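Omission of a single protein chain aside, the complex is shown with its protein chains in their original locations.
Now for subunit A:
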Amino acid sequence: MSIIHVSNIKKSFGNIEVLKNISFEVNKQEVVAVIGPSGSGKSTMLRSLINLERVDNGDIRINGDYLVKNGKYSNSQDVKKITRNMGMVFQHFNLFPNLTVIENLEIAPKVVAGKGITDVHNKSMELLEKIGLTDKKDVYPSKLSGGQKQRVAIARALMMEPEILLFDEPTSALDPELTGEVLKVIKLLAEERMTMIIVTHEMEFAKEVANKIIFMDNGYILENGSTEQLFDNPQLDRTKAFLNKQY
C-alpha cells in the first residue's frame, strides 16, 4: 500500500527548472534514501512533500489524499490536515532557541494539537529517554552539541505522532564524530517500522537502513530501486560514476 504517491511533479525557481517530471511511490513502513549530487533537487523534492515548496505541476498524494492534483493545491485547511501526517527533520535542526529542550518537544502538541498536559508530558519524557537526553530536558538548545540538537529535533517531530518522517541531510551539519549518535536514533526508528524518507550523503548509512534508494541527478530520478539492486548492480553509468565517487 503506497502512503506517498508522487507523479510527474515539476518545479522551477524563476526560469531554472529544478524538478523535471519526478514520480515515485513510498509504501508504508519503507525507509527510502534519496541520494545524488549537490543541486540535483533532493531537498526541493523532499520539501515539496510537506508543502515547504510549491510544485508547478503534477500530483502529490499522501495517504490517498491529494496535496496537489495536476498542479492545483487543495484548500489550505486540507493541506494542513494532509501535511499533519508528516514530520520533518532539518539539516540545521531549527530548534526553537527561546525554549528549553522539553518545551521544544511539548509546545506543538500543546499549542497546535491541544493535547492534555499529562499525556504530552508522559510522551515527552518517554522520547527523551529514547534519545538519551533526559538529563538535558531543562537546558536551552544553545547548550547542546550538534548531535544532541539533532536528536532533540527528531524527538520534537515524533511528538506530533507523524506517520511519515522526512529527513534532509540530518547529519551533514555535524562533526563526523557526532553523526553516529543521530544515525543510531534513526536506525531505531527504522526497526520500529517508521516510514521515512532520508536525503543523505552517508552511503554506508543508506545501505544499512534503507530498503529503497532513489538516485536523483539534475532534476530527474535517474534510478530507483531496492537497496541491494542500486548499490550492487546499478543500471546506469551515471549512477555507477556517482557511487564510485563516494568511496
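Keep in mind that, in the parts below, a contact is a pair of C-beta atoms (placed from the backbone, for glycine too) under 8 Å apart; a residue touches a chain by one contact, two chains touch by 3 or more; residues count from 1.
Just so we're on the same page, contacts and distances are computed from a predicted model.
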item: Identity of the absent chain, which is to be given by its UniProt protein name, from "Membrane protein", "Amino acid ABC transporter permease", "Sarcosine oxidase subunit beta" or "Succinate dehydrogenase/fumarate reductase iron-sulfur subunit"; value: "Amino acid ABC transporter permease"
item: Residue among A:98, A:118 or A:244 that touches the chain left out of view; value: A:98
item: Chain not shown: contacting residue from A:87, A:147 or A:234; value: A:87
item: Hidden partner chain, residues of subunit A it touches; value: 50-52, 80, 83-84, 86-88, 90, 92, 94-98, 107-108, 111-113, 140, 142-143, 156-157, 160
